[in-house]
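Of the protein chains in this complex, one is absent; all others appear in place.
Our next item is subunit A:
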Amino acid sequence: MKPRHKRLAFVLLALISVGAASALISKAMKGNLAYLHSPEEVLNGVVPTGQVFRLGGLVKEGSLERSDSKLEARFIVRDNRDHEITVVTNKILPDLFKEGKSQVSRGKMGEDGLFYADEVLAKHDSEYMPQELKDTLEKEHTVNASEGTK
């Protein structure tokens, strides 16, 4: 074996182990990275009471209530399997915060079963479409769907 081949073998071996490490870390992050908890997990008691965590999920349509006198807002966060948790916050809600959209709020569960949030963040998805185009696409979609039923 020439020294150059030895070095090549060493570099390839290093590359393989780095790749394996990367794959393992990715797998671990996917499985149990507790960045946020869903309402289902919280209701099943995954999170101990009094602990600060992030609650993720959709803002339920028609659930946002703002207080007239204070800077307080309440809304319901739900997941796709209809588990719901009411969130109370006195922080400013971000621009993108909307009913029916995703949000991530940080805080803890109170004794009364409400989630008191210190921070509410809005999530946006990876869709970058102009509104008009999206409307047209949806219209076409519904037209096609109704024609299909005839």
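Observations
One rule holds for everything that comes next: a contact is a pair of C-beta atoms (placed from the backbone, for glycine too) under 8 Å apart; a residue touches a chain by one contact, two chains touch by 3 or more; residues count from 1.
Operating definition for what follows: contacts and distances are computed from a predicted model.
Only one of "D-alanine--D-alanine ligase", "Sarcosine oxidase subunit delta", "Heme exporter protein C" or "ABC transporter permease" fits the UniProt record of the hidden chain, and that name is "Heme exporter protein C". In the complete complex, the hidden chain is touched by one of A:68, A:112 or A:132, namely A:132. Seen from subunit A, the chain kept out of the figure touches residues 4, 7-8, 10-11, 14-15, 18-19, 21-23, 25-26, 29-30, 33-36, 38, 56-58, 79-80, 92-98, 101-102, 104, 119-134.
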